[in-house]
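Supplied in structure tokens, the structure appears directly below.
Left out: one protein chain. Kept in place: all the others.
Chain lettering (A, B, C, D and E) follows the sequence in which the chains are written, and residue indices restart at 1 in each chain.
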Amino acid sequence: MAAPPVPELLRAHLTELAKNDERLDGRGRFEGREVQIETGVLPRAEGSARVVMGDTIVLAGVKFQIMTPYPDRPTSGGFMTSAEVRPVSGVHWEAGPPSPAAIELGRVVDRGIRESGCLDMSDLCILPGEKAWQVILDVFALSDDGNLFDAFATAAMAALRTAIIPGERFDVGEDRPLPVSKKPMMCSYHRVGGRFVYDAVRREEIGGAERIHITLGDDDHVHSLQKGLKGAFTADEFAEIMDHARQRCAELRNMIE
Amino acid sequence: MAAPPVPELLRAHLTELAKNDERLDGRGRFEGREVQIETGVLPRAEGSARVVMGDTIVLAGVKFQIMTPYPDRPTSGGFMTSAEVRPVSGVHWEAGPPSPAAIELGRVVDRGIRESGCLDMSDLCILPGEKAWQVILDVFALSDDGNLFDAFATAAMAALRTAIIPGERFDVGEDRPLPVSKKPMMCSYHRVGGRFVYDAVRREEIGGAERIHITLGDDDHVHSLQKGLKGAFTADEFAEIMDHARQRCAELRNMIE
Amino acid sequence: MAAPPVPELLRAHLTELAKNDERLDGRGRFEGREVQIETGVLPRAEGSARVVMGDTIVLAGVKFQIMTPYPDRPTSGGFMTSAEVRPVSGVHWEAGPPSPAAIELGRVVDRGIRESGCLDMSDLCILPGEKAWQVILDVFALSDDGNLFDAFATAAMAALRTAIIPGERFDVGEDRPLPVSKKPMMCSYHRVGGRFVYDAVRREEIGGAERIHITLGDDDHVHSLQKGLKGAFTADEFAEIMDHARQRCAELRNMIE
Amino acid sequence: MGGYGDVQMIDDNGIRVDGRTAGDIRPVEIRAGVIPVADGSAEVIWGTNHVIAAVYGPMEAHPRKIQKQDRAVLDVRYNMAPFSTTDRMRPGFNRRSREISKVTAEALETVVLTELYPRSKIRVEIEVLTAEAGTRCAGITAASVALADAGIPMTDMVISVASGKINGIVVCDLNKEEDNYGEADLPMGICANSGDLVFLQMDGDLSPEEFQQAWDYNMESIGPVHELMIEALEKANGGES
Amino acid sequence: MGGYGDVQMIDDNGIRVDGRTAGDIRPVEIRAGVIPVADGSAEVIWGTNHVIAAVYGPMEAHPRKIQKQDRAVLDVRYNMAPFSTTDRMRPGFNRRSREISKVTAEALETVVLTELYPRSKIRVEIEVLTAEAGTRCAGITAASVALADAGIPMTDMVISVASGKINGIVVCDLNKEEDNYGEADLPMGICANSGDLVFLQMDGDLSPEEFQQAWDYNMESIGPVHELMIEALEKANGGES
Partner (left out) sequence: MGGYGDVQMIDDNGIRVDGRTAGDIRPVEIRAGVIPVADGSAEVIWGTNHVIAAVYGPMEAHPRKIQKQDRAVLDVRYNMAPFSTTDRMRPGFNRRSREISKVTAEALETVVLTELYPRSKIRVEIEVLTAEAGTRCAGITAASVALADAGIPMTDMVISVASGKINGIVVCDLNKEEDNYGEADLPMGICANSGDLVFLQMDGDLSPEEFQQAWDYNMESIGPVHELMIEALEKANGGES
């Protein structure tokens, strides 16, 4: 691993590159790294996926538990996302309770899925008022070279769409696929060298400023937005990345079963 | 806000003032700040009060929950006081789990109310052995310029005596006032400049020594005492402040509905 | 108490002693300190023992609770060991959540008892699927001058073998002795001055290297082993201490009721 | 349109349950200097929302490991008081509060001239005393006023407001009753002078057209709130508070 | 008077369930030097209460932020062992223990000459092995002996005892059975020589006259306990322990 970059020098270098519309690894401003998606990689999970984007590698695993429905929604199951980015995935991730950055990661990935309505909570009911399925999505970073948000969101959709509800193991009916009606996909942008780029690597994140995460569903519907880190952006800048996100989310959507 | 006082200089200044029987803000030894009490200030609480004593401002809110009675007291409800003094209320209060000082505050306020017997726990029973009301008193500091103990205790009594048990919202009968049979009131004394004063401001607390908290009920019955901080006092000193507390608690009692 | 020893000087001194096959307190390599065992010392516990080994003093207390059996073992009770070595027992034990060293202590003592099978979990059943006894063993250090492992394990066996199941207090039948069918005993060895010694004192622990804990049951059956701390040992070294452990565990076994 | 199950939240004339039209925000009151012991403070009453913000500092940042060599750290805490909601909020750790504290700090850091105070810390405490819907927006707005009241130099003031969707219609500034049936929420933090965004979240479902409408409502709402902020600060500094 | 429901705890001759009269304390045993590895220690058996106190230090206080430039910090921990009560006590955080630790530390700081040891720490560990009623008093008393046993200079010794009320009658030093029906509890920490108070708590219901009686019983009880403390220290330092 290279020595940890000095942010000020890195920042200057990135600004210099930006002047010529270049990036550290030669990609164009809105060019993403190659995305590899493999499903069924975790034998103990009921749905799983590994996503590789350059040197960023993540896993997503879907597990099921039986819960008692909340009194005000007796025919609804539950959905929960957990992202504890463990120190295995990079020297900058430390042990301990989830950092604010890890909490944000988990919540933004969760909202993109939950708010799209792709999971029909009433379909998870087993016995009204008594038993329902709780879907637990664990996203897990193995190697963080930037843009964990998109890697997690992609792995999450791939894992959910191949998940099997384990009715037999819990003795509540037959196994059946988890119904996932839509494919919300996330695209993330970082301000690097003054302008926004898509799919930043770790060194662009370190030397960059604010980031914007956009989750779009079928028909370009917006399901989730999040601006993170210090920085201001204009309405025009936002319109430009929203345009790119519409096109790129559609491409990613086609890579998922 | 003034620069944080240097304790040693402040201590010397307070000692000098004490020689002439004076205080920082011109009050007499046993003179309290003006007390303003307003009830019904928190729309989401079933009982509430704001108390202002000089630059000290506190809130008290009463909420109700339904609990299962303890097996050994099947016809009793519950009462709980929570005082987490949050950092909004002063530069000296830090974030995190409750400090020993905050724990003491909550427990002393709680004991004065609980031990007076002013709440009839059996009146909180809904269905013996199955359901009872738990009364939760949250005291909350907005601005700490000294003597949070008395401000909390006063706000607590004002909130409790105007609280409505929300039977309808929980579908267990009609709304009705929480019965509070007595009015235990607290008076607090700090050793400042060598002698005890009543209702110390924050700078007197910083430059002072031990403090004594006295809760008296109807007919001058003693319900709670607490000595805090390093320091020793004589029986005569205690008798003097007890005399004042009897008179002042009666005055405060008249300010509460 | 003596000043805390400088590890390097202490280490050199211990190496010097080892050359002449000597120890700090004059004992032989495999000679243990005198062991005093007293039972019935804690009136609130259903079984208890105090063990004194030189300046090491520990307590063990056995308490019972009623638990719901685990669904997959409806006729089994439970057993739990808790070792929180509190700061009362030495300047080197600090307050706070259990340290890794305390966790290891509790788990190794627990395994020696649990894995010997000396507690018949099905005998702890009260009503299949509904109620069973949970045995809770609390080991508690009063004074740590080394070898807490053996002191705890000995106190634990002495407390368990005199424990009375409190059926009457819980209204589930008569009081009766807890059946404990075997007597697993632990012997611990530390590498000090290059070779393993038995029953190290605290200063030998500080100046020593790895330690090995051996729990043997009736007929020399091995029930638990644990190697702790940095260090490597040979098969021959292990065979030598295993030989001694067989003999010493038998002696200790005879000291227990 | 206009129906969600059998609950109709907007009538045929486009009037909402509390009498507002689609683009209206709730009544807003702002006061500065409400916490006597703080270096700066503000109170925002936004509909039934009641939010207090207090600022302490700049002060030395400790422990030293949180210090930044070239600027001040903004230590922002958003918290809901236990009596702020119908069901009591249990005090303590809460992922939602952590996330809101983080994005609020990042929004404010953009406008505060933190580089004037290297190695120091500015504490911003946001307390929700009564929660309706939109507490994070009210908190950011209150914190802006409190920072100004504390005399902390800023490049701009941040105003935060959220639009949403209900019964398939985009409306501005959902209240609690509307929020219970809401289909989307788009909170934004906008700089009063530059119009730049420093805070943005969204969840729910908005078509591209609906999204644009919600965005526009937010942009149009900040002007009147900014005026209230300035009045509150003038009143507090005029010594009338 | 003399009846509380149908439980009579004091008979018509004023004799309590364990044979004591109203002003009597329970039998007390005190030993010093019971923890070999500690710098000072004591064991107090007070009725069925069994309490151990150990003292470590003075030692360097760390982390440095807890250091006081002009005196030693007293780091006091009061803890109930899991097997000290009929129902097992779960180890870990406990508001009651935190509060008792705090008031105990404040009582002892008043008599320890902490200014002799700037920047240092004195650890005082109080462990309740068997609890009856009055463990905080037994703990303060044990800690006084342990501090003396450690050779820590003090201006005075603190003895702590509690009076209470049962069946409407004020009595000294309630035992567990009495405490279950007790109507008030007034624990005090009194300096042996000066008679000053360094510790005071109270809860329950006492009329002004009852309060005075309880106060007087406490004041009268400390003399005999003080003698036992001195004997224990003499015995320990005479090398007989």
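The rule is simple: a residue touches a chain if its C-beta (ideal position, glycine included) is under 8 Å from a C-beta of that chain, and two chains touch if they have at least 3 such contacts.
Everything numeric here is computed off the predicted structure, so don't read it as measured data.
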{"item": "Partner chains on view for the chain not depicted", "value": "A, C"}
{"item": "Residue among C:Pro74, C:Gly117 or C:Gly167 touching the omitted chain", "value": "C:Gly117"}
{"item": "Per the touch definition above, residue among C:Glu168, C:Asp220 or C:Glu257 touching the missing chain", "value": "C:Asp220"}
{"item": "Touch with the omitted chain, as defined above, among A:Ser48, A:Ser116 or A:Thr162", "value": "A:Ser48"}
{"item": "Hidden-chain contact residue, picked from the options A:Pro7, A:Gly28 or A:Pro87", "value": "A:Pro87"}
{"item": "Touch list for chain C against the chain that is not drawn", "value": "98, 100, 103-104, 106-107, 111, 114-117, 210, 212, 217, 219-235, 238"}
{"item": "Chain A residues that touch the omitted chain in the full complex", "value": "1, 42-45, 48, 55, 57, 59, 61-63, 65, 82, 84, 86-91, 95, 97, 136, 138, 140, 142-145, 169, 202"}
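Throughout what follows, only the chains that are shown with their structure count from here on.
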{"item": "Reaching chain D from chain B through chains that touch each other, fewest steps", "value": "1"}
Pieces of the assembly without chain D, by contact: A | B, C, E
{"item": "Most distant chain from chain D by Cα centroid", "value": "C"}
{"item": "Per Cα centroids, the chain farthest from chain E", "value": "A"}
{"item": "Mean-CA-position distance for chain B and chain A (Å)", "value": "48"}
{"item": "Centre distance in Å when chain D and chain E are each reduced to the mean of their C-alpha atoms", "value": "52"}
{"item": "Touch-based graph of the chains, sorted into line, ring, star, complete or other", "value": "line"}
{"item": "Touching pairs among all chains present in the structure", "value": "A-D, B-D, B-E, C-E"}
